[in-house]
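Below is a structure I'd like to ask you about.
Apart from one protein chain that is not included, each protein chain of the complex appears where it belongs.
Every chain is named by a letter (A, B and C) in the order it is written, and numbering of its residues begins at 1.
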Amino acid sequence: MKAVRLHKFHTQPVIDEVPEPKISGPLDVIVKVGGAGVCRTDLHIIEGQWDAAMGTPLPYILGHENAGWVHEVGSAVTNVAVGDTVILHPTPTCGLCHACRAGDDMHCENSEFPGLSRDGGMAEYLLTSARACIKLNPETQPKDVAALADAGITAYHAVRKALPLLYPGTTAVVIGAGGLGHIGIQCLAALTATNIIVVDRNPDALKLASELGASHTVVGDGSQVDAVKDLTGGLGAHVVLDFVAEQGAEMDGWNMTRPAGSYYVIGYGGQLEIPTLDIISTERNIIGNIVGTYNDLVELMVLAQAGKVTLHTRTYPLNAAPDALADLDAGRVRGRAILVP
Amino acid sequence: MKAVRLHKFHTQPVIDEVPEPKISGPLDVIVKVGGAGVCRTDLHIIEGQWDAAMGTPLPYILGHENAGWVHEVGSAVTNVAVGDTVILHPTPTCGLCHACRAGDDMHCENSEFPGLSRDGGMAEYLLTSARACIKLNPETQPKDVAALADAGITAYHAVRKALPLLYPGTTAVVIGAGGLGHIGIQCLAALTATNIIVVDRNPDALKLASELGASHTVVGDGSQVDAVKDLTGGLGAHVVLDFVAEQGAEMDGWNMTRPAGSYYVIGYGGQLEIPTLDIISTERNIIGNIVGTYNDLVELMVLAQAGKVTLHTRTYPLNAAPDALADLDAGRVRGRAILVP
Amino acid sequence: MKAVRLHKFHTQPVIDEVPEPKISGPLDVIVKVGGAGVCRTDLHIIEGQWDAAMGTPLPYILGHENAGWVHEVGSAVTNVAVGDTVILHPTPTCGLCHACRAGDDMHCENSEFPGLSRDGGMAEYLLTSARACIKLNPETQPKDVAALADAGITAYHAVRKALPLLYPGTTAVVIGAGGLGHIGIQCLAALTATNIIVVDRNPDALKLASELGASHTVVGDGSQVDAVKDLTGGLGAHVVLDFVAEQGAEMDGWNMTRPAGSYYVIGYGGQLEIPTLDIISTERNIIGNIVGTYNDLVELMVLAQAGKVTLHTRTYPLNAAPDALADLDAGRVRGRAILVP
Partner (left out) sequence: MKAVRLHKFHTQPVIDEVPEPKISGPLDVIVKVGGAGVCRTDLHIIEGQWDAAMGTPLPYILGHENAGWVHEVGSAVTNVAVGDTVILHPTPTCGLCHACRAGDDMHCENSEFPGLSRDGGMAEYLLTSARACIKLNPETQPKDVAALADAGITAYHAVRKALPLLYPGTTAVVIGAGGLGHIGIQCLAALTATNIIVVDRNPDALKLASELGASHTVVGDGSQVDAVKDLTGGLGAHVVLDFVAEQGAEMDGWNMTRPAGSYYVIGYGGQLEIPTLDIISTERNIIGNIVGTYNDLVELMVLAQAGKVTLHTRTYPLNAAPDALADLDAGRVRGRAILVP
């Protein structure tokens, strides 16, 4: 089959011909990929940022945001059948550890992360497990929803964690109205009545943000912290959801957070430098966020199928993966790029 | 009356003769001080660390940790009467703002902080308000409990916030077994069955920690992060309560926190420097903590009166305030120093 | 001044000429009433249902749902001034007890309930306290918002408590789309993406429910439990909000609640008869609800001023209070009846 493989850090991945994956365990599932999202994390993988944490031997197939159709199942699989349309939770989990049992399967002690820790979904077929499959209505087009499998779940997970803080009368700032942020805005609008302020450098992204539910938009031109303060009585926001967290956005995000407020880190690449006095004198929190749980994705699919979250995507054939990555890197993608094998 | 006043940053406070405070509003309360705690924050005030945040004009009376007897009350005070033994919540609050109404009175929009934002309790009399008074059994000696009014409430507040994370099978690290930490250990032991690891540079402090409920103690000799990892299967602790947060303790505390865990900042003085990738890849949290609510102090007094939290204190006469501050600065105080006017 | 007073149970209240209330304490506030809601509880008061709990001596002025303008303030009032437009939290609270301090002021140990425990707002002037006043935009018409002060806060309080249970993919049933229910539906629609099923005997009420956000409506014609089961895969709803809780609605509500679900009692008048085996074998909960907190009302006013909750009201002059009560009793009021002095 064709697959997009990374052979060397700091070089573009290559379209290779590789063997199809095989079923080996009773809970294995092979999915014919219908859509594979292209994510800023793929750029970071190519740059080698994840090598220390993952140590995955090269070459391997990229792609951690996938949907498709069940192609083959192991002997003990009961929850999906060949032909089912599915979206895939990004990290197949064990179901047996404390985290899986606690509804916190993102912290599974035995999970894998196809596309980061082993072969991913930028290919014709992907090996995953029964526990990762969410069955969809047969008429759903995988390419239309694939971006929910990572960009979507990550945005939803952070928003859902913040919900108890976002009662009427509060303000939430969204930094970055791109692939993740444009979903985060819609989740906030669907699940809260909070006042939504969106910060982005790109005026087109802000235009989209307004259409999706932002109450106010702020151009990230250097005065964004002051602008948010002005919109919040000088105090800052109860919740800041930072989908960028690099190139200075991270300190902006912290500085836009009001006393007793919480700064949610979702993007990455930058560094926080914060005196502990600033943390305690205002009793602010910094909340880490990584992807989300299987149930997060199930719930997000409910919002999507009700039309409350819609995706702005641009499709590319599998062969055009390098173009998609280049477009993303250059800021030419509104919403999310999707490879269609 | 006699009072301990700071006249100039970076110099010792002075024992002055000043006028007694007067009742001016219907909810004012004047307390005859029976015990005023000496806190590391007093050292930080003298060093000018709080000047930017507070801007309180010098000279003013130090002392933000107070208990005593009600001496005079305003016309509308109903909850205490002259002669009552009281411990004082450190920040008299308005009772009318959203935070006060939400049970989060530490974030009162109109609160004052005697000893930081105006005259405090290192004096014979202290002006406070009805809302700050907690009535105690008449036989309670103010000097025996005064340290609960700031050290105690602060430790209790952080522990109480962490309780939902500390189910059986978890580990909590306490960094610093001093004035606050020795109370925090007792609160953990009274309210959870978590495994308690205490880190301190001082062997005597660790001895006290073991007596108060620590399961394990670790000397802060440079290998403390590794030692905690060794005690936690290589993962670190679910919760780290950092009562120091300066001189490197802050990065130690972060590095001792396991994936999906939370690092509680309670001490201050240092600086965190953390890549956002480290925050998101492990989904860890950094939780700010400042003093606590009135109800926190009420609950802590229940623990204290049941003998579940006991204080290790050393008393000094009011005139000896400079000695108490010097002893604290030199690490010569086990537990808490208390001035008795 | 004119006032609507109850002289005897089981008889209609009477329009009396009575003295205006006077300021006696420093935190007292007298409000010129601009709108006083007429509530099913007023019918229950007249029937004597609240006499055992309240024991208020007759005659007294009815009216526990009030908005107006500040007419006079006590010497220590700081949060409102004469002329301010205000809506009134129904139970002036002490601000000093554990419940008030915990953000649970509905359970204030020292609260009063004008219109139930003493003279209420169906009059030209009402005595309340500073803590009960929420200041509104000056252009707000008290008669337009008065119904939020009791019907609104009660519906909002119950919905807000249920929010953590109402993630996407869940179902909430609302029983009764009247004065409270029509607000509850809007709160659900504004704050969740849950599937909303509304049950009512009255087709007009169901029509209104659909306009306000119900996904499905069910006529309460005897088959309502089965109808809800049919709409929920045979299981029932995750949350049932019962704004009726009498005449059989109470057992219907319980029976519509799915395993692990929660039945919220808001209306009253009926009796639950439930084997403990039914409770434990399904692990269902029964949740009591009474009015709401001051902050609940503040948050609801945010929704109202954003146009996310709109009231369906019908105004009557104060003299027509008996007509309003009769219309309510006969089911002739869509939404809420409001007296305008």
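Note that a residue touches a chain if its C-beta (ideal position, glycine included) is under 8 Å from a C-beta of that chain, and two chains touch if they have at least 3 such contacts.
Small disclaimer: the values here were computed from a predicted structure and weren't measured.
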item: Touched by the hidden chain, restricted to displayed chains; value: A, B, C
item: Residue of B:G83, B:G169, B:G248 or B:G331 touching the missing chain in the full complex; value: B:G169
item: Hidden partner chain, touching residue among C:S210, C:N255, C:T282 or C:Q305; value: C:T282
item: Among A:H7, A:K22, A:H98 or A:R332, the residue in touch with the chain that has been omitted; value: A:H98
item: Selected from C:P21, C:G34, C:G63 or C:G270 as touching the chain missing from the view; value: C:G270
item: Missing-partner contacts on chain A, residue numbers; value: 25-27, 75-76, 78-79, 94-96, 98, 100-105, 130-131, 293-295, 298
item: Absent chain, residues of chain C that touch it; value: 49, 53, 98-99, 104, 106-107, 169, 245-246, 250, 259-260, 265-277, 279-290
item: Interface residues of chain B (partner: the chain not displayed); value: 160, 163-164, 167-169, 190-193, 298-300, 302-303, 306, 308
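Methods note: only the chains that are shown with their structure count from here on.
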item: Copies chain C and chain A - interface residue numbers shared by over half, same or different; value: same
item: Multi-partner residues of chain B (each touching 2 or more other chains); value: 98, 104
